[in-house]
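Here the complex is missing a single protein chain, while all its other protein chains stay put.
And then chain A:
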Amino acid sequence: MSTSGTNGIVIIGAGQAASQAVMSLRSEGYEGPIRMIGDEAEPPYQRPPLSKKFLAGEIGFDRVELKPVEFYANAGCELLLSTRVAAIERAKKVVLTSDGREIAYDKLIIATGSRVREINVPGFDLEGVYYLRSVADVHEIQKNFKPGAKMVVVGGGYIGLEVAAVAKKHDISVTVLETAERVMARVVDPIVSHFYERIHREEGVIIRTGVTVAGFEGEGGRITHVVSGEGESFPCTFVVVGIGIIPNTELAQDAGVTVENGIVVDEMTRTSDPDIYAAGDCTNHPNGVYGRRLRLESVHNAIEQGKTAAAAITGKDKPYNQVPWFWSDQYDLKLQIAGLSTGYTEAVTRGNPAEGRSFAVFYLKDGVLIAVDAVNRAPEFMMARQLIAKQAKLDPKRLADESISMKEVANA
């Protein structure tokens, strides 16, 4: 199987979706040339460990990379690393690299992911202020893991809280500052937020909600304090900022490909240009389970869209239409989230979040299960994934009743 033309497939970005696309293109039988262009120095790797085991120093890069680098050569995929794509010229069907090369494509996959949202306050450029998106970022942050270190985390989302948990294990004093009234406010119910606040406090992390950072202060160019809008000052030796991401859509936008909160694709990952596909964090795609468009930031989304793009390019329809899911590891807690809770009308708790370390919250919309947050609760997560896909109507009383097993709840 080959696409028309001899230039083959070019993939912009060398991350989770890109790596999956290469694997899937070959398993779908595509035999033409593939070129992957990525601006990082490393071959594609997994990002989740960057705020978990890799940051903790428990595993090395060999266990973070998605495939050994030889894989790409063996798969006939040319890797152009440390190379940034500066523009797409759709009329000529070429991409231009920032070092002046012109690379032609028959089909293009944009898998540029997302980048961190930067904080725009006085002192933002002081030494000791970090973000976390890449392996390079981890190496910088780790240099600050020293006895007596004091870290302030700006932003109480997953990444910030995961970093807090890892740093705590390294005996670093940790303060988390969150603007909203509770942590992880964007994605979970208050029950889950308050549970995580309790756990972090029990572990010795200072969690401060309703605190907006107004600036960073330093000495000799290096950060020493984070200052809040109320004038409170938090001493620190370094800061990790985790206040969200921005999808990398500029290349597409500048080339005139439709972008609207992400590169707009259909369920087959096709963009508004018939020769251009997009996959992963950078896309805005339809989801049939929820009947609306989504932009997601998750490994599952990147993998599945990578597979769908490869199938579509080789002439097969494998629409991407799944229940989104995500996980987060903090201390000994595994949070598994399936579905999206936006718009829920009822939250049902199974187990007791006020004590212990295991419970689940189910989100129902007019009786139909739309999402679950499960903390150390695999049965609830696994069962809910299936039930959400089926848009099952469930009895909240049975869901909450732990004497009824999840399998029984599902079969009712």
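Heads up, the rule we're going with is that a residue touches a chain if its C-beta (ideal position, glycine included) is under 8 Å from a C-beta of that chain, and two chains touch if they have at least 3 such contacts; residues count from 1.
Note that contacts and distances are computed from a predicted model.
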item: The complex's invisible chain, by UniProt name, from "2Fe-2S iron-sulfur cluster binding domain-containing protein", "Co-chaperone protein HscB homolog", "ABC transporter permease" or "4Fe-4S dicluster domain-containing protein"; value: "2Fe-2S iron-sulfur cluster binding domain-containing protein"
item: Candidate in contact with the missing chain, chosen from A:73, A:136, A:378 or A:412; value: A:378
item: Selected from A:48, A:280, A:324 or A:353 as touching the chain missing from the view; value: A:48
item: Candidates A:299, A:313, A:340 or A:409 - the one touching the absent chain; value: A:299
item: Residues of chain A in contact with the chain not shown; value: 27, 46, 48-49, 52, 63, 67-68, 71, 74, 299-300, 303, 325, 327, 329, 334, 336, 376, 378-379, 382-383, 386, 406
